[in-house]
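For this depiction, one protein chain was excluded, whereas all remaining protein chains were kept in their positions.
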Amino acid sequence: MNKTIATLDEAVAGIPDGAVIMIGGFGGSGAPIELIHALIDRYRKDGSPHDLTVVNNNAGNGRIGIAAMIDIGMVRKMICSFPKSSDPRAFTEKYLAGEIELELVPQGTLAERIRAGGAGIPAFYTPTSFGTELAEGKPVEEFDGRMCVRENWLKADFALIKADTADHHGNLTYRYASRNFGPLMCMAAGHTIVQATRIVAPGGIDPEAVVTPGLFVDAVVEVAEPQQEEAMIRAGVAYV
Amino acid sequence: MNKTIATLDEAVAGIPDGAVIMIGGFGGSGAPIELIHALIDRYRKDGSPHDLTVVNNNAGNGRIGIAAMIDIGMVRKMICSFPKSSDPRAFTEKYLAGEIELELVPQGTLAERIRAGGAGIPAFYTPTSFGTELAEGKPVEEFDGRMCVRENWLKADFALIKADTADHHGNLTYRYASRNFGPLMCMAAGHTIVQATRIVAPGGIDPEAVVTPGLFVDAVVEVAEPQQEEAMIRAGVAYV
Amino acid sequence: MSMKLTNAQIAWRAAQDIEDGAYVNLGIGFPEMVAKFQAPGRHVTYHTENGVLGFGDAPPEGEEDWDLINAGKKAITLKPGASFFHHADSFAMVRGGHLDVAILGALQVAQNGDLANWRVGSKGVPAVGGAMDLVHGAKRVAVITEHVTKDGKFKLVDECTFPLTGVNCITRVYTSLAVVDISDSRFVLREKLPGMSLEELQSFTGAPLHVEGDVGELEVPEV
Partner (left out) sequence: MSMKLTNAQIAWRAAQDIEDGAYVNLGIGFPEMVAKFQAPGRHVTYHTENGVLGFGDAPPEGEEDWDLINAGKKAITLKPGASFFHHADSFAMVRGGHLDVAILGALQVAQNGDLANWRVGSKGVPAVGGAMDLVHGAKRVAVITEHVTKDGKFKLVDECTFPLTGVNCITRVYTSLAVVDISDSRFVLREKLPGMSLEELQSFTGAPLHVEGDVGELEVPEV
């Protein structure tokens, strides 16, 4: 069993119009820039995929990555906790023009909904957002004297994830704080595509050091010298 | 900040009568034998603690560990998924005599309830046990065409956990499959007491290799050559 | 019944349906035997509830490490690419639909897919383990079992009389006499022992066996 895919283009080839895609990363840490840009290249060439729903903590920054996807019109809806950034113009312009939908979710609830999607838990109760406008219309109930809101799982058709080391089975490690949403999104997507800085043979990762077990991963592609979104933004890179 | 406790006796000194105690381990793997036996020593000396509720996947094996606690009358109730073992006489005798209570929970639901307790999720829905006698009296609801049962979080006053390496802050790693319930129980207990094969200074564990962050741990005590429950049982050891 | 498959042969037959690349959980006891008959050339990754993915055979006697066990508390070894994780992640794999196949034992399987496999009544010490979790989530949940009990009672039944493990959860049953699918709340016969008539097989079965298209011959080597 070898889940390695030779090229970024092949890795993202199967994502259709209208797909729900979870994209890892918190700010620039963990953003799978090369996978995103391969998807943008495909859209430029074929006009597809479009009408995507993208799940990420943020809604893109500057003119690269998710912001570039939004800018060129691939994204119909964002599900995120914080659609702002140091340079939020891509999302902000589309949103204020009514050209993109937003489902705003508190960050911890977003993480927990994604985990629930991966863990087969269709709904859970949380104190977060009780009494706020983000809880409107949701069932509420009191537990141990505290009011809680019921939230549903969140799943995706695809996940695009940046890892540090992967093995052929899809076992993953992450670098520093770029772990963030990666292990959760790997669980919650029907088809998880990972870019890794290095791909090693099975046994190349200590079984106790595996953060994401390979069963949650469908495809790995090596990007030996990955770009870092924050560094690119500071360097003024644009991909639109 | 140094959470190290010098002796096992000190580590378990604060556990009162009637406490709910989560005890790590699945079978013998991860069973904190030295902490348990320190608690038994205390009971033998002081007659306390008794009327304990113990949460573990099993209900003891042979005449050591949890089985010995049950045997000498410290345990009022077990919450577990599988109160059987290669030598289940301690629990079986008390149970059939009506001298111990049992809350039987499916294994995955037990794990998820403990995680929920640690994660501040008071209740969740799961397909597990729907339509069975273990779901009787619980709210049910349909999600995406599938009937699910609502389960509540499970918390404890104390947790007794066996780790491999700990640092002074309580960061933990586990050995092989002895990880099992440990990371979850550390989260779900008000006061988590850990025995570790070695205790190192902060920085002695790679931040990416930490399995249980120290914030979930209150006390660590070094047991440099821990006994292994399964090996003890095969050697015929008794502690009653 | 004079002719029937041995347990090893039932396990062999079940193993042939496990596809290359599959992630598989084998229930404690008899189902564990399926791993012995993994089809050559296929890579199968075994999951155990207590937090190991990618384990291999038992170690030689005397070389056990009792911190490295499976859900049946038996010593195991690791294959390259193995991983450890905690119990909540382990059951996230189960409940979250990430296993391709789970194979379980049975006391009774009903024609609607209900399974009873954890206790026979209300006496004694009840113990459920991970059975109620395993029946939900795996993409395919199959049973391996004798076709009837030792004293000749039906195990494939119209309705389970023993306490349920799960409802509508089993899709295929491998028995000592046949391979039976569960489809639209009916038993559909897929394969039967070559020497046994449909009528005879039906006489050992507690609910109607339906036939849709060809019934294959259940041919299994001596194993």
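Note that the chains are named A, B and C in the order they appear, and that numbering of residues resets to 1 at the start of each chain.
Here, a contact is a pair of C-beta atoms (placed from the backbone, for glycine too) under 8 Å apart; a residue touches a chain by one contact, two chains touch by 3 or more.
The structure presented is a predicted model; accordingly, all values stated were derived computationally and were not measured.
Considering the intact complex, the chain excluded from display touches A, B.
The missing chain, though absent from the display, is touched by one residue of A:Ile72, A:Leu134, A:Val200 or A:Val237; that residue is A:Leu134. Within the full complex, the residue among A:Ala13, A:Ala177 or A:Ala201 touching the omitted chain is A:Ala177. Across the entire complex, the residue among A:Glu34, A:Asp71, A:Glu112 or A:Asp167 in touch with the chain not shown is A:Glu112. Contact between chain A and the absent chain runs through residues 26-30, 57, 81-86, 88, 91-92, 95-96, 102, 104-112, 114-115, 126-134, 147, 174-184, 211, 228-231. Summarising the interface, chain B meets the missing chain with residues 1, 115, 117-121, 167-169, 171, 187, 201-203, 205, 207-208, 210, 213-216.
Definition applied: only the chains that are shown with their structure count from here on.
Rounded to whole angstrom, the centroid-to-centroid distance between chain A and chain B, based on C-alpha atoms, equals 35 Å. Centre-to-centre spacing of chain B and chain C amounts to 30 Å, using the average Cα coordinate of each chain.
In chain A, 119-121, 208 are the positions where the chain touches two or more neighbouring chains simultaneously. The residues of chain C that reach two or more other chains are 84-85, 88, 91, 94-95, 136-137, listed in rising order.
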